[in-house]
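Below is one structure; the comments refer to it alone.
Just one protein chain is left out here, and the rest sit where they should.
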């Protein structure tokens, strides 16, 4: 199980090699790539912040859940941090399974869970400003007492 | 659009680079990998035969259909031929799309169509024999007149 | 103008060849060409109920006319991927 939060570029070949198993006929890889636009605004680049030690723990938990849920061969989840340019990969998920249906389902589920649960944040930088993105897919809001609001 | 039938090993990094677009936030890659077993039998290796020129035409047709159907950024389909060992990739599909749902759906659809339509055949080689596989996912049987049966 | 038959995978192994040249006759269809092939290769008959065909790299029905100089591929159920 390859789990990593890193400032280095993410390499599909490495992740594929890490999950390939003699008994697994299907490998699916997902890459989240920095787009040049979001919600109608032109994006110049992104900056990712993370809580790396906790993020790796949460990634490992998600990976274990996926292995149980989808009877996977193996899986790899890598998240990049720091400044990323357009076209660079911020998230790489790779899974192997006996057959393709399980591999596609598991990869999709893993990406969904990463976006809900892993303490990583992106800032969009435009030509005329910047903003931290508060993920619409983040875990439901914590119950916060009225006194803190 | 990267379409290729080749005896050379398939490289995920190359396919990812080929489909990456500044406006596409999601890349999904599928690899079909030679398994060490099938239907309860231990597989030693596979041999793929192909009608390469027609296979590339059919792959290009499928790729075009996918681009219309799923509003893809781009897609790549590569099929390897010749002798393949356990753990080697026989099929590589890569797609890019604005968002992940389209990318996952398109990649899955492409793999299904490749298995139905592309003139490529695998032979399983076991320790004690071998057999050409007639794909259970192949296009429906041609209407064949009784005189040829 | 001859027609060139291409054979692959199981049927190529059984025939012992991947390519067969045949004469073309007026009005020849996939079906009629294959009937003449089976006169010379009767042991290939068991493959035909499951074959597909392609004329010049396009899938074709067995009642399709075979044009002069065509390449006619005999295509067992595919199993790529």
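The first chain written gets the first letter, and so on, giving A, B and C; residue counts start at 1 in each chain.
One rule holds for everything that comes next: contacts are C-beta pairs under 8 Å (C-beta built on N, C-alpha and C of every residue); 3 or more make two chains touch, one makes a residue touch a chain.
A quick note: this is a predicted structure, and the numbers were derived from the prediction, not measured.
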Left-out chain, listing which of the shown chains it touches: A
Per the touch definition above, residue among A:4, A:21, A:79 or A:100 touching the missing chain: A:79
Positions on chain A contacted by the hidden chain, ascending: 32, 48-51, 53-55, 57, 79, 90-91, 111, 114-123, 132-135, 137-139, 141-145, 147-149
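Following the convention adopted for this analysis, only the chains that are shown with their structure count from here on.
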Chain A and chain B, separation of their C-alpha mean positions in angstrom: 26
Interchain centroid distance [CA atoms averaged], chain B/chain C, Å: 24
Centroid spacing, where centroids are CA-atom means, of chain A and chain C in whole angstrom: 50
Residues within chain C bordering two or more other chains: none
Shared interface positions of chain A, touching two or more other chains: none
